[in-house]
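My structure is below; once you've seen it, I'll send some questions.
All protein chains of the complex are present and in place, except for one that has been dropped.
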Amino acid sequence: MSIDLSQFIPSFLEESFEGLELMESSLLNLEQGDDEAINSIFRAAHSIKGGAGTFGFNDVTVFTHLVETLLDEMRDGRRSIEQNDVEILLGSVDCMRLLIEAIRDETDCDTTKIEENTKLLEKTLAIEESSAKTEGDSNAETSSSEPNQGISVWQIDFVPEHHLVQTGNDPLLIFSALAELGEIIVVAKTKELPLLNDIDPEELYLSWHITLTTESTEADIKEVFEWVEDECLLTITQEKAIIDTPQDDVTQQDEASTSNTTIPEQQDLAKSEIKSAKATDTTQSSDKAVQKPKAETVGSIRVGVDKVDSLINLVGELVITQSMLSELGTDFDISKIERLTSGLDQLLQNTKELQESVMRIRMLPISFAFNRFPRLVHDLSKKTGKDIELILKGEQTELDKTVMEQIGDPLVHLVRNAVDHGIETSEVRIANGKPAKGTITLDAYHQGGNIVIEINDDGGGINRQAVLNKAIEKGIVEAGTSLTDNQVFDLLFEPGFSTAIEVSDISGRGVGMDVVKRNIQSLGGRIQVQSEEGKGSTFKVNLPLTLAILDGQLVRVGTETYIIPLITIVESLQTQTELINRVSGDMVLYRLREDNVPVLPIYKLFNISADSEDVEHALLVVVEADGQKVGLMVDDLLAQQQVVIKSLADNYQQVEGISGATILGDGSVAMILDIPGIITAALKMAQQTHTTRNHQQAVGVIA
Amino acid sequence: MDIQELAAEIEVEGEYAMEGIDFISSGEQFLTFLLAKEQYGVEILCVEEIRSWEHPTKIPNAAGYIKGVINMRGNIVPIVDLRIKFNIGEPQYTDTTVVIVLTVKGDSKSRTIGFVVDAVSDVLNADEKEIKTAPSFGGFVPEHYVNGLVNVGEGVVTLLNVEALQTIEPHQ
Partner (left out) sequence: MTKILVVDDSNSIRDMVSFTLKSAGYQTVEAVNGKEGLDKAQTEAFDLVISDVNMPIMDGIELCGELRKLSNFKFTPILMLTTESSGDMKQRGKSAGATGWLVKPFNPEKLLATIKRVVR
């Protein structure tokens, strides 16, 4: 039988990457004498080595063996844990990642880094035990490679200890293994056998004398007894060599022929193995030729059994409800209306729970996104010479896998930013009466239907005047504009803005906070900054838990129903005549406390008819995106509900002002409004018609 | 009404009569329908289903012939009124107005669109050699939508290119 091992490689890669992450995070937190941590690091390396060996990734095996040897010394207490060793191990983790990524991408790995690290590891290991040889290779089994010596007769005495069978070993199976080597004659000796009354059925009282005629070597025979050698008396003596069979002689000896049938079979196996190895080789090379895209895009989720179980339970409940309802329906009369209502309530409950459970399958703890930060901060603090402690909180907070994948990079940027621009050097901190060690805290928690991720640093805070000056210098705001603190901090997210005096190596070039903000917005989220000079800053990222479902406010305009994402809604109100201001012709502003909010009638935007086109006593839903508020004029506010987002582009195309569609309870389709899109479009329109005359209307600053 | 029912209702002559939907013939099969008095045909393999007219949800600022979208078993399917698109007959919506839902499978994804027509008429078998190229002086239907013409008795059926029909012109 030949089994294609390549099918297990994706799962090997997946667990290897997980193992590497675990190694990395444990190494970063490694303290002297933390046996459990060292053990788990060792275990991860060990598993990777084992898997790599099994699936034939030799360079990984060889490299990981060195890592494992070093870890083994630490585990045994033969080596104390020095910071230097931890750095080497961290570098080794990077190398292992490179090697495994190369397997995943089916590319060649840059070996220079691997070689450097190998030298470092070898040097480190040599210091500790220059005399001791590295284990493993020397232990490779060599028995089968001994030259064949022709057919001999062997006399074997096998006297097992009484408890042999209690280790699961079975003499009969040992004899069949021997029979595969050649022809055997087995004679059982019963003299130890006690009287029936004295027999303990769990003990073995027999011993055997075996005559084996075989081509095999003594080592081959010993191997059969390998598992029991400590639990028996075993003597193996070679009686005589019958015939010296030259190895290339194909004629089989009569006496050996029957039992030797297995040998060609084994050769077949070996051949088929080579064949399959060749087959995978060719597929790999042809894959390379067509430049296969990274395997990363193949999405898979590992789901906890508990989640699947809860799903199955819920489906079970749903089936019960369904059968109850259909039974009710077969002979329904009005007297059963109460049961129907309660049945429908139950159905609603089941459906809701089922939906939540299904969504939970896509949910992963945010630790998947957080786990890269200890290393990042460790490396960055080394690079900048700043002493920084990273605190992670709420790592078990769950969010959608897709959101998680896309929030990683923006978070990295924010953390880098906190290290680079937030935390001061120790000297400055001490001079300001702060602890020398700076702290960056990442915190995640659920709030309503959203997840909030806070990136907090106890650094110098944002210098309001510096930001303002820079913005003026860059022409983002006009000099003399009066802005609130929040409006000033929002300037950080303007395209082309960077507070670093020079573009630093850490915060990266070209990618600014505006990109961070855009990425977060494209996920349907928002970002806010709070900062106090001298005390630190907090970036607060607000994200929907999932991209597939949103909490919506249903509104009606004429005969159409639209959905406004709840996260964008600031408030809903009935207009009061005295607060309505008309400016420059047809532009209507509504005074909402100190803000002047432009009014956008949806009927005008979408060119449909509405019940009322009058702004007075109209319903306004005030929404906000990009720091800009607008009032959407609607005829009626309907229910709030969760809706499943469906794409319009699948069968149609993207529509301006619409982010997607959903199916309502009655089976009809409703459009979901794209609030940032509508606001951008409306502002563009307003700017075209009114040029710059009205820019006092704008809340904050519009680029 | 789905295509199976429709096929069952259509009388089939000769040796294929007993075989219901599987009346394989050498040529291709087309579903024919009416726009005003004119007969049109589309490849039957593209026909997903035939449904009666229901009011779709409007798509903001879409072209006039795009009536909106409907929910077809959880899929959002746009509805195109071919009478408006080709400017043939009067776009009236009555109980007998039907929507032919057509799917074209692409390499990676398929696209499904419903087309409003006046009535569904027949299933037509046509050999490749029976399909004549359309004369290139224009009627209302632009040339690139037309695959050819087939004579049926005294009349003529215009075979439409479903992929071309499904192309949606970008907004504005």
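Think of it as A and B in the order they're written, each chain with its own count starting at 1.
The rule is short, and it goes like this: a residue touches a chain if its C-beta (ideal position, glycine included) is under 8 Å from a C-beta of that chain, and two chains touch if they have at least 3 such contacts.
Just so we're clear, the structure is a prediction, and the values are computed from it rather than from any experiment.
By the touch rule given at the top, the unshown chain touches A in the complete complex.
Within the full complex, the residue among A:80, A:107, A:167 or A:351 touching the omitted chain is A:167. Although one chain is not displayed, its contacts with chain A can still be listed: residues 1-3, 5, 7-9, 11-12, 14-15, 40, 42-43, 46-47, 49-51, 53-56, 61, 135-136, 139-141, 165-170, 172-174, 176-177, 202, 224, 226-227, 230, 269-270, 273.
We adopt the following convention: only the chains that are shown with their structure count from here on.
Chain A and chain B have Cα centroids lying 47 Å from one another. Considering their complex, residues 560-561, 605-608, 646-648, 650-653, 655-658, 661, 663, 667-671 of chain A touch chain B.
On the chain B side of its complex with chain A, the touching residues are 56-62, 68-71, 74-78, 109, 111-113, 168, 170-171.
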